[in-house]
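Pasting in a structure now, in structure tokens, and then I'll have a few things to ask.
Missing here: one protein chain of the complex. Every other protein chain is in place.
Right after this comes chain A.
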Amino acid sequence: MYQTNYHRASSVADALKLLQDAEDGKFVSGGMTLIPAMKTRLAAPSDLIDLRHIAELKGISVEGNKVTIRAGTTHAEVATSRELAAVCPAICDLASHIGDPHVRHMGTIGGSVANNDPAADYPAAMLALGATVVTNSRELAAEDFFTGLFETALDDDEIVTAVYFTAAETCGYEKFPNPASRYAMTGVFVAKNGGDVRVAVTGAGGDGVFRSADLEAALAANFDASALEGASIPAEGLMSDIHASAEYRANLVVVMAKRAVAKARRG
């Protein structure tokens, strides 16, 4: 790891000020992506601004079916929140399968959405649930927020402070983890609200997380795994790498969508 200068921010305003004063600063929350990237010198920020001790970035609140998760909330906290499980168990289930227990104690939802790793789990949930990403300066719909591989609409001096969404009537998430890295080689989040069904896919898209209109139409007609029998999605535009070809991922999208629907129906 190259040299860096560490700063612990006490508030969002303090963090912004610290970043402004830094030459090439980066915000760090749980650090479960950034610290390993710095160890391998893939990232070398001159300054690290630690957001982990900012009280205003912590906590989950549920009012009726409106859910707000502040950015500094860890995956372990999302996974074990009873309040959240009562209205949206699928997001708890998703969080409980990110990384491993040690990673879940540190990694945060804000860090995950801000990093927008094309194989991360949360972006699929955000897109399928029609979530809003809140920053220190504005609010963005998930579909406007995630813009490409590791790319978001965030400005350099913008901090994700929370996400909020209305819990769907029924939803579920399934992923096919890479056998070595355990990142999603394809993950599908399905959410149903009355006749409206959203299907968001992570780990497969060449431009990151995306929605599948074809699968959504099939499931809107019949929200059952059987509705996807014989369904297919085009391989064009999907990622192809040493782990899986685009064609293989296209098949996985349908298989994971079926499993996600089955899981959602089981509740």
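Miscellaneous remarks
As a working rule, a residue touches a chain if its C-beta (ideal position, glycine included) is under 8 Å from a C-beta of that chain, and two chains touch if they have at least 3 such contacts; residues count from 1.
To be clear about the criterion, contacts and distances are computed from a predicted model.
Per its UniProt record, the hidden chain corresponds to "(2Fe-2S)-binding protein" from the list "Beta-ketoacyl synthase-like protein", "Allophanate hydrolase", "sn-glycerol-3-phosphate transport system permease protein UgpE" or "(2Fe-2S)-binding protein". Of the options A:D100, A:D156 or A:D241, the residue whose C-beta touches the omitted chain is A:D100. The missing chain lies against chain A, touching residues 1-6, 8, 28, 31-32, 35-36, 38-40, 48, 50, 52, 76, 99-103, 105-106, 182.
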